[in-house]
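So the structure is just underneath, and the comments pick up after that.
We show some of the complex, not the whole, and keep each chain where it was.
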Amino acid sequence: MPANVVDAAAMERLILSSPFHAWLGLRLVELGTDHIAIALPWREELIADPTARYTHGGILATLIDLAADYAVAAKLGRGVPTIDMRVDYHKAALPGEELIGRGRVIKLGRTVATAEATVSKTDGTLIASGRGVYLTSAG
Amino acid sequence: MPANVVDAAAMERLILSSPFHAWLGLRLVELGTDHIAIALPWREELIADPTARYTHGGILATLIDLAADYAVAAKLGRGVPTIDMRVDYHKAALPGEELIGRGRVIKLGRTVATAEATVSKTDGTLIASGRGVYLTSAG
């Protein structure tokens, strides 16, 4: 895998320039050559169900997509449009739990890139996993 | 396809019982035997990118997932856990545009159901499409 072309400070600025990411309160945890880790704090509005109170699947999908996307972005120096994505849900995320999205590039091509991601609790419990394809030719 | 077991008023209550859906301001537009349509109004916090200002892919994924999920829920009378989902992105959704998520059941099984959904502008322009698999055996 090629080196990143942005450092952690520039990556965090890129992530937080998105109004939705700012509302979510995302935080860059780690930016390495092989992966990126982004933290999502819990907030009441993320709840899917008033009784079971687990975090909404759309929020987990968002974290899968953006972790995979920024793993690609670290190689290109800019965010990349998502062409398509898949998310598998493994376990409910409960109130108060910070979640960590970890993304990794599988294949970096000139037209498209494929990247995968996981969402875990801070103790490592797997909550969701998935992958996406990103357009790298635009820019 | 079997008849729905909930009416529009009960479905709208079910949808809006979710704190995330309430924050999104979702509105049930139509509940038929063959499909469900749910409207998502625009709000500033949904923006992905401060310059291009299109709606975040995670929000579109949320609308795909919930339109497909509630198409299944209409047949069972309860929300169903998403096992996995896929979203394809076709066109950017711009500020101020209300989006309509339309869901339809493809196959209703005793253990799992498959459903598909689209996200369109109110003029019919296709923004995203996808499908998900839902657990029907729980409950």
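Letters A and B mark the chains as written, and numbering starts fresh at 1 in each.
The criterion applied here is as follows: contacts are C-beta pairs under 8 Å (C-beta built on N, C-alpha and C of every residue); 3 or more make two chains touch, one makes a residue touch a chain.
Every value quoted in this text rests on a predicted model; they were computed, and no experiment measured them.
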| item | value |
| --- | --- |
| Copy count for the complete homomeric assembly [2 present here] | 4 |
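The rule is simple: only the chains that are shown with their structure count from here on.
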| item | value |
| --- | --- |
| Residue numbers on subunit A that touch subunit B, as the complex places them | 17-20, 23, 44-50, 56-59, 61-63, 65-66, 79, 81-89 |
